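Comments concern the structure below.
A single protein chain has been omitted; all remaining protein chains appear in their positions.
And then chain A:
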Amino acid sequence: MVLFSEMFVSELKGVPVVDRLQEPVGEIRDFVLTVGEVFPKITGLLVRVYDKAADLLVLMGEIDLIGKQFVVTKSLKERIVFAKPRADELLLMRDVLDKQIVDTEGARVIRVNDLKLGKIEQDVRLIAADVGFRGLLRRLGLLGILDFMFGLLRKKVPDTLIGWDHVEQLKTGRAKGMITVPTKHLSEMHPADIANIISQVHSEERTAIFASLSDKTAAESLHELEPKIQALLLTTVDTKKALGILEKMPADEVADVLGDIPSERAEELLRLMKPKKATQIRKLLSHPEETAGGLMTTEFIAMPRNLTVQQTIEKMRELAPDAETVYYIYVVDEAEKLAGVLSLRFLIISPPETLISKIMVKDVIAVDPEMNQRQVAEVISKYNLLAVPVVDKDNKMLGIVTVDDVVDFILPPISRRIRHMLG
């Protein structure tokens, strides 16, 4: 099979198909492709066959040559094998062209204006998506005019192509039950980029993308999303997946998210969670969302005052994986009252046999659970803290609020993603 150089799908639509004696057979309607490989392979042409007045499938093995002027088959008209296309066939023009794709390199969602085919070894494959202005004009048959006009200025408008190895196809437009393209790059992207993409696509695809991520990546991306989308995703993914994701999130973030979704769903998830974590979360949920209590996490490091530096470090090795921050070690007395705080740095540079109650800072800056989140942010920012402990009236430690929980109040709201429309 011969393909004259690389070609755009728009240039091939409606191209006449002739047999080896130049007898007209029909014209190209669409291309059938298989997925699963980096560059999807074109397996056949959907041809409008004049004699049969139907759109039939001609497999690539029957084709001798594909050109912009015509397509030639290997055998004579009477001997060409036509197949009836299945309903779930993946068609290039119907299912890919004009749809949205994810450009994983640029981390954006973009619309396909045209598609480029190329020959790789013996196969014709989909090699790139044209997402630029040239693609639009080529589709409209106006590319010649553009090139002429820019030619006068001695300039050339470049193609805006995205190699298919950087494309993630979305579920869009395909009938139910069709094969979904395996996620290649998406799961390897930064969670913030994934979140950015999720917020740009339509609701059904949001769930599809989200469900395809690993629990850990999903948990990290979820944190980056707007509350509205978070809630939507957690209500639409299946319960098992939702639990897996919540398991990977710190308790305070889980509480935030659960506070936004319908109460039945939140209850259901809480019931199925590990009892210890569920209890923590229920406690957090009892505080209003915009207060220190609502912001705090219960995963902090607290040590009894009678430990030595050496013992503390050993104990931290066991506890640290669960804690939200390891930079502050809180010291509590027998009644679990907050007695002091110790920085990680100070802990490491102190002699191993020293009692931590001797080296800790006794004047701890703490907030009470009812304090408004803005004030909490002010406290953290004023004293340059990485975290601030939350204590009740008896000075008993309830949790900590870390700087990343309040960073939105400290920084101007530029980083917030305001997505779209006014509705």
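Points to keep in mind about this one:
In the analysis below, a residue touches a chain if its C-beta (ideal position, glycine included) is under 8 Å from a C-beta of that chain, and two chains touch if they have at least 3 such contacts; residues count from 1.
FYI, contacts and distances are computed from a predicted model.
The UniProt record for the undisplayed chain lists the protein name "Mn transporter", from the options "Mn transporter", "Hydrogenase maturation factor", "L-arabinose transport system permease protein AraQ" or "Probable glycine dehydrogenase (decarboxylating) subunit 1".
Within the whole complex, the absent chain has one touching residue among A:K84, A:K156 or A:H202, and that is A:H202. Only one of A:V131, A:V309 or A:M371 touches the absent chain when the whole complex is considered: A:V131.
For the chain missing from the display, the contacting residue among A:I110, A:A278, A:I359 or A:L386 is A:I110, taking the whole complex into account.
Of the listed positions A:K228, A:K274, A:K358 or A:R374, the one in contact with the omitted chain in the full complex is A:K228. By the touch criterion stated above, the residues of chain A touching the omitted chain are 97-100, 108, 110-113, 131, 136, 139-140, 172-173, 175, 202-205, 228-229, 232, 236, 259, 262-263, 266, 285, 417-423.
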